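Everything on this sheet refers to the single structure shown next.
A single protein chain has been omitted from the complex, and every remaining protein chain is retained in its original position.
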Amino acid sequence: MLRFLTAGESHGQALVAILEGMPAGLKVDRKKIDANLSLRQAGYGRSRRQSEIEKDRVEILAGLKGGITLGSPIALLIRNRDNTIEKLPPVFCPRPGHADLIGAMKYHHKDLRCVLERASARETAARVAMGAVCKLFLEEFNVEILSHTVAISKIQAHTASLSFSQIKSKTKNSPLRCADKKAEKLMIKEIDSVKKTGNSLGGVFEVKVKNVPPGLGSYVHCDRRLDGKLAAALMSIPSVKGIEIGMGFECARKTGAAVHDEIFYKKEKKFYRKTNNAGGLEGGVTNGEDIVIKCALKPIPTLINALSSVDINTKKSKRASVQRSDVCVVPAAGVIGQAVTAFEISCAFLEKFGSDSMKDIKNAFSFYMKEISL
Amino acid sequence: MLRFLTAGESHGQALVAILEGMPAGLKVDRKKIDANLSLRQAGYGRSRRQSEIEKDRVEILAGLKGGITLGSPIALLIRNRDNTIEKLPPVFCPRPGHADLIGAMKYHHKDLRCVLERASARETAARVAMGAVCKLFLEEFNVEILSHTVAISKIQAHTASLSFSQIKSKTKNSPLRCADKKAEKLMIKEIDSVKKTGNSLGGVFEVKVKNVPPGLGSYVHCDRRLDGKLAAALMSIPSVKGIEIGMGFECARKTGAAVHDEIFYKKEKKFYRKTNNAGGLEGGVTNGEDIVIKCALKPIPTLINALSSVDINTKKSKRASVQRSDVCVVPAAGVIGQAVTAFEISCAFLEKFGSDSMKDIKNAFSFYMKEISL
Amino acid sequence: MLRFLTAGESHGQALVAILEGMPAGLKVDRKKIDANLSLRQAGYGRSRRQSEIEKDRVEILAGLKGGITLGSPIALLIRNRDNTIEKLPPVFCPRPGHADLIGAMKYHHKDLRCVLERASARETAARVAMGAVCKLFLEEFNVEILSHTVAISKIQAHTASLSFSQIKSKTKNSPLRCADKKAEKLMIKEIDSVKKTGNSLGGVFEVKVKNVPPGLGSYVHCDRRLDGKLAAALMSIPSVKGIEIGMGFECARKTGAAVHDEIFYKKEKKFYRKTNNAGGLEGGVTNGEDIVIKCALKPIPTLINALSSVDINTKKSKRASVQRSDVCVVPAAGVIGQAVTAFEISCAFLEKFGSDSMKDIKNAFSFYMKEISL
Partner (left out) sequence: MLRFLTAGESHGQALVAILEGMPAGLKVDRKKIDANLSLRQAGYGRSRRQSEIEKDRVEILAGLKGGITLGSPIALLIRNRDNTIEKLPPVFCPRPGHADLIGAMKYHHKDLRCVLERASARETAARVAMGAVCKLFLEEFNVEILSHTVAISKIQAHTASLSFSQIKSKTKNSPLRCADKKAEKLMIKEIDSVKKTGNSLGGVFEVKVKNVPPGLGSYVHCDRRLDGKLAAALMSIPSVKGIEIGMGFECARKTGAAVHDEIFYKKEKKFYRKTNNAGGLEGGVTNGEDIVIKCALKPIPTLINALSSVDINTKKSKRASVQRSDVCVVPAAGVIGQAVTAFEISCAFLEKFGSDSMKDIKNAFSFYMKEISL
C-alpha cells in the first residue's frame, strides 16, 4: 500500500513529503525529480516568485542507498528560499475564491496568514516531487504520463488529431505546455491583456497515460474504482472545479451507440478498440487504452485589481488582500495533474502486483500480461 | 470515523451494507430508507425489472433498539427477488462501456457473469440505503439534500432561476425528477424514440445541499479536501464520466473577477455572498453556501441493438450480450448522487464535531456555530 | 487490501460480516465455516445458550458463484435464534470488568442493554466466520493454524514437547481443546468447583501457525509490523489482557545469548534455526518458523454470585446484573484467536503477493519462494 503525507507552509522553512510503500530496487535520479519541479515553476503567466525567487531543488533525506530505493519510506525536502512566515504582516481581508475566510472560521484563526500559508498552492511542489518518484516507478513498466494545456480562458487548443508522442514533443519547449502553436499565441496575448487589468485566468489541462496495463482499479467495491480515485486526486489540486474522463460531459449528449467503444480482436493485437471515448476506464478499471482526463481550472483567486471583501476584525468592506501571485497557472496545474495521476496509478499497480521489490513485481506483471493475452 | 462496506450480486440473494460509525441516539425510520430505495427504482425509462420485479425493502438487521441507533454498526439488507445467479446461463460477449471484458481479464474469469453480477448498478441500492441513514443524521442539523435532472441527451432543463425548495417541490412527482416541465416532455419523447431504436441515453444530474455548516473538509492535507472526496464518491457511481462543482468548466472560460464570489457582511446575516459560483466549496472546505455539483452520465452500456463485440472463448466477432436493462437512468443516478453526498458530508461532520452521540454532537455544533458568528 | 466490518447485537436478528478483498478463484465450503462456528460454541464450561440455544450456521449472501469466490465482497450472516432485543428488560447495574458502565457513559445510554448487546462476545461469531474463509485461503498455500488451551486458572498444560500435528490431533476431541490430558482433567474439576460458587475463570490459550512464508509484515514503518497487527487483533478479543509472542515475558529475564535463535544453513534446508524463541517474528516480519502467540484471558465478567455495583439511575449500591453466561471460555477464545490470526496473515499475504486472483497469487508466491531459497 502506497501512501504519503506532506507538510509545509508557503513561507515556512521547507516543504516535506514522506512517501511510504515504494518497493525496493528502484533507481531514483534526483535530477529527474528536479526536472518535474522546474516544470511546475515554469509557464507563461507565472509570477516572479516562481521563475526567480524559488528554484526548487529536492533533497532526498531518507529511503535510498546508492541511489536505489531500500523499500523504506522516502523523505523529500524542498527548502523555501523565502522563509519569512514569522515576519510577514498579518492579513485581515479574505480573498473570494480562496480558503482565507473559511479557514479562519474552521480553525478560529484571527490572522488569515495562519490559513493562507498552508492553503497556498506552494504545497503542490511536494506532491510533484513524490509524483516524480512514482513516474520513475511506472517507467520501469513502460507507463508514460503527459499533461498539456487544452484551453486558456475561451481559447481552445486543437489537439484531437495528435498522437501521444506528438503532444509530448510539441509541449516540450512550449511556454504554456500547449501542443497547438496557433492557439498558444492567442493564449499568450490573452494573458498579457488580462494581466494589465489586474485580473486572472483559468483554463483546462489534459492528462494522458500510455501503456497502462488493463485491470488496475476495481468495480467490486465503489471506493476501489480507479476513476473515483483519480477524480479525488485531481479535484484536490487547488482551483480544479471540473473533471472529465474520456468524452466527459459530451457523452451525456450522445446515444450509447455513439459513445461506447466497440470491441475487436486480432491475433496480433489481441482485444482492441478503434475509439477511446471511455478515456481508458470502464467500470472504474483500466482497459488498456490511454487514460485521458481533462480538468477545468477556475482563475486563481488572487487579483491585483482586488475584489470586494470584508475586514474580519472591523467587519468593514475592504478590497481583498493581494498576495504575490500568478495570472494563470494552467501549465503548472497540468504538471501537478501528472504527479497525482502517477501516484494513484502506482497505488493500483502495487495493489495488483505486490509491493515489496522490483524483482517480484516485474515477475507478477509479466505473468499477468502473458495470461491475459492468451 | 464513518465507514462502510457493501456486498451483493445483481441476481444473488441480497445486497448487504454495514455502516459503521453512526452516533448513538439517532432515530431511524425504516420507511424513510424505503422511500429512498423507491426513488432509485422510479423514473421514466427504467426497465420492467426496476418497476415491477424488484420492489426494494430494507431490513435493518443490527444497530438499532427501539428504532434508535445504539452507536454500533448498522447492518442493512435488501433481498433480491430475482435470486437466480446459480441458474442463469454464462455470458461470453462483453458489452462495450461495461466492466465485462476488463473484469474477466483482471480476475481471470471465464464467464462474464462472474463480472457483471457485481459490476451491475444494482449494487447502488445498498449505497442508497446507507445514504438514507446519513440523510436522517444530517436532517437533525437541518442539512437538506436534493437531486434533479438537468439534461437528458441534448435536452437541457432551465432551472437556474429556481430556489432549492422550488426544485424540491417541482421534482416530487416528476417522472424524470426534472424541475422544468417543458424540458421534461421533450426528454420523455427522446427516451421513447431512442427506445424504439434499441439505443440508450445519458444526461446530467445535479446534487444540491442546503444549510451545510461552514468548515467541513480541510485544505491542510490534499486528501482531506471535501471537493476531492465528493468527486470520488460521485465519480464512482456507474456511468458518471464528468463532474462539475459550482460553475465547473464554465469558470475556466471566465476571468477571476467574473468567477469569484465576493464577500459581504451584514450584522443580521454575518458574512455572506451574492453569488455561488464556487458551489459552496472554497479551498476544499464548505463555505456555508449551498453545495452544487453536476454529474455527466454516459448512456448505459447495455443496448438492445447491441454493439460489436468478440466472444471471449472463440475470439469471433459477435454482438455484445444483452442483459435486461434500462434506456436511461439519469433520475436514479441523481438519487444515488444524493446518497453518496450525504455519506461524505456526514463523515466530514462527524470528524469536525465528534462522533459518539447525538447529544454531544449537537452541543459541539451549536458551540461552533455561535463562535463563528461572533 | 483485505478489510472487513461486522455488525450485530447479541439478541438482535443476526450477526453480519462483510469481508472485502478476497481474491477470485478460491473454493469456499460453507461446511468448513460452520465447523469453525461449532468449535467456538463448544468447550466445557460454556453456558446452555452456546451448546443448545444457538447452533450457529452461516449463510453466504454474496461473493460466491458455484462455491467459488468472485473477487467481490463476501457477505456472511449468522442468525440469532434468540432474537429478543426489543422485549428483554432494561438493565441498570453494570458488571465490573464489562463495558456496561463505560459504554453507558460514552454513548449517554440510560439502559445498559444498549451497551451489552453489542459489547457481548457473541459478536465474535462473525469474526470466526470470516477467519474461517481466511483459513481456507491460507490452506491453498499450505499454511495451517491451530489453537489450544495452555492454562485454566492456575492449572498449566505441559505441551512444550509436542509437535504442531500432535497438538492438533490431541485437541481434536478434547472438551477444553487441551493437548495435555492430565491437566485437562484437573481443569474440568476446577471449572466444576468454581461453577458451584457462582464465580468464573480465565486462562491462557496459544495460537500456532505453520508454514508461514518468510517476509510477511515489514519493519520499514512501525504500523506495518506483523507483530503489532497480531497483537492488536488478539488484544481485541473480549477478555484478553496479555499477549506473548514466542518466549514473551520469559525472554525479559534471560540474556541475549539465551534468547536469540542462532542462524544455520544446510543445502537441503537452506537457512534454518534450532530454536524458535522469537515465535516466528523478527523485526515484526515472519521468519519462516512457526508463529507462536499466547494470550491471557481474564475470567469472564458475568458472575452468578454477582459483584458489588451501583444502579445507574438510583445511584444505590446493588449487585451487578446477571446475564446468561459461561464459566470459562478459554477454548472458544482460542478459536477466535485462530480466526483473527488468519485474517491478519491473509492481509499481509495479499499485500506481498498481489490481491486479485488465486492464479496470479500462486505464481507470485512460487516465484518468491524460489528466489529466496537460491
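Here the chain labels run A, B and C in written order, and each chain numbers its own residues starting at 1.
Convention: a residue touches a chain if its C-beta (ideal position, glycine included) is under 8 Å from a C-beta of that chain, and two chains touch if they have at least 3 such contacts.
Source: prediction; values computed, not measured.
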From the listed residues C:13, C:69, C:174 or C:309, report the one that touches the chain absent from this view.
C:309
Which listed residue, C:42, C:162, C:186 or C:243, touches the chain dropped from view?
C:243
Looking at C:43, C:73, C:103 or C:354, which residue reaches the missing chain?
C:103
Name, in rising order, the residues on subunit B that touch the hidden chain in the full complex.
1, 20, 70-73, 215, 218, 220-221, 351-356, 359-360, 363-364, 367-368, 371
Give me the subunit A residues in contact with the hidden chain, please.
3-9, 12-18, 20, 23-25, 59, 61-63, 65-66, 70-75, 77, 85-86, 106-109, 113-114, 117-118, 356-357, 359-360
Residue list for subunit C contacting the dropped chain reads 5-6, 94-103, 105-106, 108, 115, 118-119, 123, 127, 151, 153-154, 194, 199-204, 214-215, 218-223, 225, 227-238, 240-249, 251-257, 259-265, 271, 273, 278-279, 282-288, 296-301, 303, 305, 307-310, 315, 317, 320, 340, 352, 371-372
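Note that in this section only the chains that are shown with their structure count from here on.
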Find the chain most remote from subunit C, comparing centres computed as mean CA coordinates.
A
As a quick test, compute the distance in whole Å between the mean CA positions of subunit B and subunit C.
38
Inter-chain centre distance, subunit A versus subunit C - centres from mean C-alpha coordinates, in Å:
44
For subunit A versus subunit B, what separation do you get between their C-alpha means, in angstrom?
26
Touching two or more other chains, which residues of subunit B qualify?
5-6, 106, 108, 118
